[in-house]
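This report concerns only the one structure given below.
The complex appears here without one of its protein chains, the remainder shown in place.
Moving on to subunit A:
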Amino acid sequence: MEISRKEVRRYLGYGIQDGDDAVNGLIEECIKELTKGATFKYVSRTYPLKLLPDGEIDFTVFQTRSLNLSKNLADCSQVILFAATLGTGVDVLLHKYTKLQMSKAVIMQAAAAAMIEEFCDEENQKLKVEFEAQGLYLRPRFSPGYGDFALECQRNITAVLETSKRVGIMLTDSLLMTPSKSVTAIMGVSEKPYRCEVKGCESCGKTDCAYRRN
């Protein structure tokens, strides 16, 4: 997997600036250790989708209300629920360097964030190709917590996908995911070919986010 160093630096707050040699060296070390420590796991399932008035959405296996998500899912007849994680090995590394070398811990954190995004992009890309072969098109992924898509839906998504035993993602009482480098999201499936970029960041409504990609 190719991790964009630019993305790692962006997570570290560098914007588009280059880092110095010491920081770039640590980024390389972190990516190497992460590649060894991560266990990439992914699960997805597809369900029929019904969009109802007032932002009500019926995913067949659960229902919610979100205007932002309704907009994202316009013209879609199915929805893919998915979850991905880098596993507990990455948390062990984060924990280790938090105890021993904080500078490396923050870089590890950024590199792991870039890694889970890249992993989602790659897996989503495979689905995209698979669906396009059937004349169906994917919308960008959308996660609980984006815009008005309730964080509580984490419970539904993780339960439906049985993430706990399939990929090891569990929720804390406050809806944090463990392992920490995990993503849950949904993607609309439509017969209409537009907005077919799989990446997630751009589809979020929070345009003033400090970490926004563009």
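One rule holds in what follows: a contact is a pair of C-beta atoms (placed from the backbone, for glycine too) under 8 Å apart; a residue touches a chain by one contact, two chains touch by 3 or more; residues count from 1.
By our rule, contacts and distances are computed from a predicted model.
K.L.:
One chain is missing here; what is its name in UniProt, given the choices "Aspartate carbamoyltransferase", "Methionine synthase", "Sugar ABC transporter permease" or "Phosphonate C-P lyase system protein PhnG"?
P.N.:
"Methionine synthase"
K.L.:
Out of A:I3, A:I31, A:C76 or A:A105, which touches the unshown chain?
P.N.:
A:A105
K.L.:
Any idea which of A:M1, A:V92 or A:V129 touches the chain not displayed?
P.N.:
Once the missing chain is taken into account, the touching residue is A:V92.
K.L.:
Write the list of subunit A residues that the hidden chain touches.
P.N.:
These residues of subunit A touch the chain that is not shown: 12-14, 19-20, 22-23, 25-26, 29, 39, 41, 44-48, 60-62, 87-89, 91-92, 94-96, 98-107, 109, 151, 155-156, 159-160, 164-168, 170, 172-176, 178-180.
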